[in-house]
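Removed: one protein chain of the complex. Kept in place: all other protein chains.
And now, chain A:
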Amino acid sequence: MTLVADAPASGPAPEAPIEAFTVTLIIRRFDPDVDDEPRWQDFDVQMFATDRILDALHKIKWEQDGSLTFRRSCAHGICGSDAMRINGRNRLACKTLIKDLDITKPIYVEAIKGLPLEKDLIVDMDPFFESFRDVQPFLQAASVPPKGKERVQSVAERARFDDTTKCILCAACTSSCPVFWTDGQYFGPAAIVNAHRFIFDSRDDQAQTRLDILNDKEGVWRCRTTFNCTDACPRGIQVTQAIAEVKQAIMRGKP
């Protein structure tokens, strides 16, 4: 009742309290100490339309079952900790709003696929980061910048790889890839995106090394253009486009 203070008269029904919904989440649980196999468990939580799946997970963990295990750090779509499969699609729990989901049906939440399941929604990310390291995701310049200056880059040269600088390494793309599910040796979209970021950087001089690394049996040619990665990326990176550009660079023999 104190909420109506500054609402203009024309506003739609200002006295109505914000409506809360009962949302059912069905979470795929796995406790390696107790379970032989993962099992589904459902929880009912009271949520607002503007809440996120991460809020629902917090509510369950804090009020219903403290053993629910998941990763999250910043909770604002930057750290890339809370990628999980929500209603069958890889999403960040902290960027998925209740209002964007059909809450007349239960919401399925499970760990991302293709990486070893450790507990509940947590997977072992080591193979993912290993592929990331393998593409040398750091600047390697052979030249010395002008004394007291930085290496100059034109706006166009910077724009060339702008899209792939946005990656937060959440693994939503790599674990959405059907090729990665069945072939864990495949570098995966995230590693190729981070290679792309340096291959097309005009200041870098090791593009050829990275192209050679990715011109491997388990490199870019494993990509079957399913576009699951592009759809899953919470940063909107055109992942399949980036992979296609790396394929073309390998065929050209230069970036």
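As a working rule, a residue touches a chain if its C-beta (ideal position, glycine included) is under 8 Å from a C-beta of that chain, and two chains touch if they have at least 3 such contacts; residues count from 1.
One rule holds for everything that comes next: contacts and distances are computed from a predicted model.
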Complex member absent from the view - protein name from UniProt, among "HAMP domain-containing protein", "Succinate dehydrogenase, cytochrome b556 subunit", "Septum site-determining protein MinD" or "ATP synthase subunit c": "Succinate dehydrogenase, cytochrome b556 subunit"
Given A:Thr165, A:Gln208 or A:Gln238, the one touching the chain that is not displayed: A:Gln238
Residue of A:Thr50, A:Gln185 or A:Thr225 in touch with the missing chain, whole complex considered: A:Thr225
Sites on chain A contacted by the missing partner chain, in the whole complex: 24, 26, 28, 37-44, 60, 63-65, 85, 87-89, 106, 108, 110, 113, 176, 178, 224-228, 230-231, 238, 240-241, 244, 247-248
